[in-house]
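All protein chains of the complex are present and in place, except for one that has been dropped.
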Amino acid sequence: MKKLINRPEDVVVEELQGIAYAHGDLVKVHYNPNFIVRADAPIKGKVGVISGGGSGHEPMHGGFVGMGMLDAACPGAVFTSPTPDQMLEATKAVSGGAGVLHIVKNYTGDVMNFEMAADLGGSEGIEVEAVVTNDDVAVQDSLYTAGRRGVGITVLAEKISGAAAEQMRSLKEVADICRKVNAQGRSMGMALTSCIVPHAGKPTFDLPEDEMEIGIGIHGEPGRTRMKLKSADEITEMLMEPVIDDLPFKSGDNALLFVNGMGGTPLIELYVIYRKAYQIAEKHGLKVVRNLVGSYITSLEMAGTSITMLKVDDDLVKLWDAPVKTPGLRWGA
Amino acid sequence: MKKLINRPEDVVVEELQGIAYAHGDLVKVHYNPNFIVRADAPIKGKVGVISGGGSGHEPMHGGFVGMGMLDAACPGAVFTSPTPDQMLEATKAVSGGAGVLHIVKNYTGDVMNFEMAADLGGSEGIEVEAVVTNDDVAVQDSLYTAGRRGVGITVLAEKISGAAAEQMRSLKEVADICRKVNAQGRSMGMALTSCIVPHAGKPTFDLPEDEMEIGIGIHGEPGRTRMKLKSADEITEMLMEPVIDDLPFKSGDNALLFVNGMGGTPLIELYVIYRKAYQIAEKHGLKVVRNLVGSYITSLEMAGTSITMLKVDDDLVKLWDAPVKTPGLRWGA
Amino acid sequence: MPISRNDVLAWLKAVAQVLAENREYLVQLDSAIGDADHGANMDRGFQSIMGKMDEINDKDIGTIFKTAAMTLISTVGGASGPLYGTFFLQAGTKTAGKMELTIQEWAVVLEAALAGIVMRGKAELNDKTMVDALTPAVEALKKAVGDGKFQSEALAICAEAARQGMEATIPLVARKGRASYLGERSAGHQDPGATSSYLMLKTAAEIWKNA
Partner (left out) sequence: MPISRNDVLAWLKAVAQVLAENREYLVQLDSAIGDADHGANMDRGFQSIMGKMDEINDKDIGTIFKTAAMTLISTVGGASGPLYGTFFLQAGTKTAGKMELTIQEWAVVLEAALAGIVMRGKAELNDKTMVDALTPAVEALKKAVGDGKFQSEALAICAEAARQGMEATIPLVARKGRASYLGERSAGHQDPGATSSYLMLKTAAEIWKNA
C-alpha cells in the first residue's frame, strides 16, 4: 500500500487537522463528534444545509463547506457513513431558526444513520428535511433493492441547494430545489484501477492491466461489468449514452455536464473525456450551458472517471452561477 | 498502460479541444501553433504574461490562463517543451503595447526554445522579458550544470505576476515581482509511483511496492535518492527541512505554504501532508499566512507530492489575494 | 444455570476478541461485494465497547446492552452500526433491570433484537444480509428451547443454524445493502454481515457452554 499517510486509524483526524490549518478563514473543525462547519455558522434565518458520508471522497463533503454551499459536513471513517451523533451535533451547530436540510447519498448506511439521528431526537425542535440523492444509472432500480446510489449529482445538489439557502429561501423551497436537482440528474462511473482502503491495506479488487470496471460507485466496490480496456472515446460513450437515455434527456434540453475524476486520474485525461462527452451531448441536441471538470467526488486514489448530466432551467443556472466560497469550489467571491 | 486516452499522439490536441469546449467563456484555444489565450486578449496597456512547457502538468499552465494570471500558455507535447513558433505567436496575441513577460521553468529545453523564439525575431518590436524559475532544492546548483529545476514556485509566480500585470504595473515591475517570487521560494518533491508517458507506454522508472523516490521533478525523471517508504510525517519532514534550510527561512518570516499533488495523489493525503508541513513551519517560527493545497503542477498520474514555501511580504500577499479567474485557480471573481 | 450479567460481559469481551481476530477476514469478504470495511467497522465498535467495560461492570443486563448499543451507534457508522446498534437496543429493552436470563428468555431477547434489525433495515430472508444468518438461528433456538434441549445444546444448535444461514448467502444475489449494486455479480460470495452475526452467536455458544 503506497499512501502518504501515517497510521490508517489516524487518517481522518489528521486530514481534519490539515483542513483546519489550511482553511481556518472559511471553516471550523469540530472533533468528537467530527464535523466541519462554516466559520460563521449558524446564520440567523438561513436554512442550514448539511451533508455527510464516509471519508475518502475529498473534496466532498468537507471541501464544500462555506458560503453558498454547505453549512456543515460530517465525515465518517474512510468509506463508512458517519454516525448519528455527528449529524445531530452538526444540525444544532448550523441551525439558524429556519430549519436544516440533510443531503444524504442513497446508501443503506448513510440513510439509516441519518434516520437514526432524527429518531434519537435531541435536536430540540429543529425542523429537518432529508433529501436522498440516487443518480447512478449503473444500478438497476427496484422497489426490492437498496435502489440507486447517490454519486456525482450530490456535488451539484449541494452547490445549488446551498445557493438557494443563501438566498434565504425557505426549508421547503431549498429541499424542493435539492429534490429537483436529484430528479433531473443522472450519473455513471468507471474505474481503471481499484482504490486501497487504508485499513484494508490492499486493493479492494484486482483488475488486470488490460481491463476496466464499468458502473463502479465511489467506495471501491466492483462495478456491474468488467471488460477489456477501451479508448477514451468509447468509454465516454459507454457512460454518456445510459445517462442520456435514462432521464431521458431530449433534444433542446439545456444541461450541466460534469466530468469527474476518481482521485488518481490526472486532469489531462478528464479534458479528453470532456471533449467527447460534449460532442455526444451536442449530437443528441443537448446544449451544454454549464460544466464542471475535475476531481470533486473521489474514491481515494482510484483511477477512473464518472460523468454526471443535469438538466437545467434558468433558476438552476442562476443558482449554479451564484457565488460560492469553499475550499473545494469557489467563484464570485 | 491504463489511461483515459485515445491515440497517444492525439492526447494534447484532444485535451485542448476539451478545454476549449469547457472554458470558452475564459479562454480561446489556438491550434497550429498551439496556445491557449485569454478570451479578451490582448488588453491594451497591460503587460502580457505568458508561460509554456510540456503537457502533462495540468492544470499548469493552460489552466492558469484568465483574468489575473496568465494571458497565454503554450503547451508542448507531453513532457516536451513547446517550440519557438508557439511562444512567438502567443507573444503577439497577448501584446497590448506594454511588453510581454515570459515565465520559463529552468529546463534546458524550455530555456532554449524560449531563447530561440527571441532569436528568431518576428515579434515586431514587442518588448519581451524572460524570468526563469529554478526553485527545486533537490538539485544541487552549480555554474557548470543545468542548474535547479523550476517547479512549484512557477504556479505562485504566475499568479502573483499576473496580478501585478492586472494592476497595470510596468513590464519591469512585473518581471521584478516574478524574479522576487522565484528568489524567495523553494520546493522539493517526492514520488510513490512513476508516471507513464503516453507514447512510451510504460512507467519511466520502476519503483518496488515498499520504496519511494525523493527529490523528483515533474517529468517522471527519477529523483536524487530512492529509499524505503516512510510515514507521511517523516516524508513531510524530508521535504520541508531542506526547503526551509535553503533560502533560509528565518523565525518570524511570513510564508505561503503550497502542498501540491503530483496527479495521482488524492486530496485526503495532501491534507495529511499539509498538517505536518504547517506544524513544521510553526516549529521554525514561520507564520503560514497563506496556503494552497491541491494538484496544480502535476506529472501525469504520478502519485506523490511536492512542497513549496514562499516568503511573503504585504505586497506579495495582496497580489496573491487579488482576484483571479482561470479554469484552475479562481477567487474574488 | 441461567446466563448471568457476568456471562453477558464475558460474551461481549469474547466477541470483541473474535472480531479483532476476524477483522481481515471480514474486510476480505466485504472487498468482494462491498467496500472493504466491515471488519474494521465491527472491530472499531467492539473495541469501543471494551472501553466502556468499567462503566458497565456492575450494571444490569439491560444497561449493558443499551450501552453497547449506543456505543456501536456512535462509533461504527456504515450499515452495520445502526443495524447492530438497533439489535442491542432492542435486546436492552427486553432485558431492562435483569441480572440474569434463562435460555428461554435469551431466545425471546434474540428474537426481539432480530426484529429490530428487520425494522431498521427492511431486509427480507434471502436478501443476502445478516438477517439470513440470524433468522434461522432464532428459529432454531426457539425450537430447541421448546424441545427442552439443554442450554449448551440449544446455543450450539442456534450457532449451527446461523452458520448454515451464513453459508446459504453464498449463492444469493444481494437485494439489500451495498452488495445489491453488483447485481448478479454478488452471487458466489458469502455476506460479511451474516458472517459477523454467525461469529457472535458461535461465541455465545462457546462462552455460555458451561453457564
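The letters A, B and C name the chains in turn, as written, and every chain counts its residues from 1.
The criterion applied here is as follows: contacts are C-beta pairs under 8 Å (C-beta built on N, C-alpha and C of every residue); 3 or more make two chains touch, one makes a residue touch a chain.
None of the values given here were measured: they were computed from a predicted structure.
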{"item": "Which displayed chains the unshown chain touches", "value": "B"}
{"item": "Hidden-chain contact residue, picked from the options B:63, B:82 or B:328", "value": "B:82"}
{"item": "Omitted-chain contact residue, chosen from B:149, B:186 or B:311", "value": "B:149"}
{"item": "Sole contact to the chain not displayed, among B:36, B:156 or B:197", "value": "B:197"}
{"item": "Residue touching the undisplayed chain, where the options are B:69, B:139 or B:256", "value": "B:139"}
{"item": "Residue among B:42, B:185, B:217 or B:261 touching the omitted chain", "value": "B:217"}
{"item": "Interface with the undisplayed chain - residues on subunit B", "value": "33, 54, 76-85, 107-109, 112-113, 115-116, 136, 138-140, 144-146, 149, 197, 199-200, 204-205, 217, 219-222, 224"}
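Definition applied: only the chains that are shown with their structure count from here on.
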{"item": "Chain contact graph, described as a line, ring, star, complete graph or other shape", "value": "line"}
{"item": "Subunit A and subunit C, separation of their C-alpha mean positions in angstrom", "value": "32"}
{"item": "Centre-of-Cα separation between subunit B and subunit A, whole angstrom", "value": "29"}
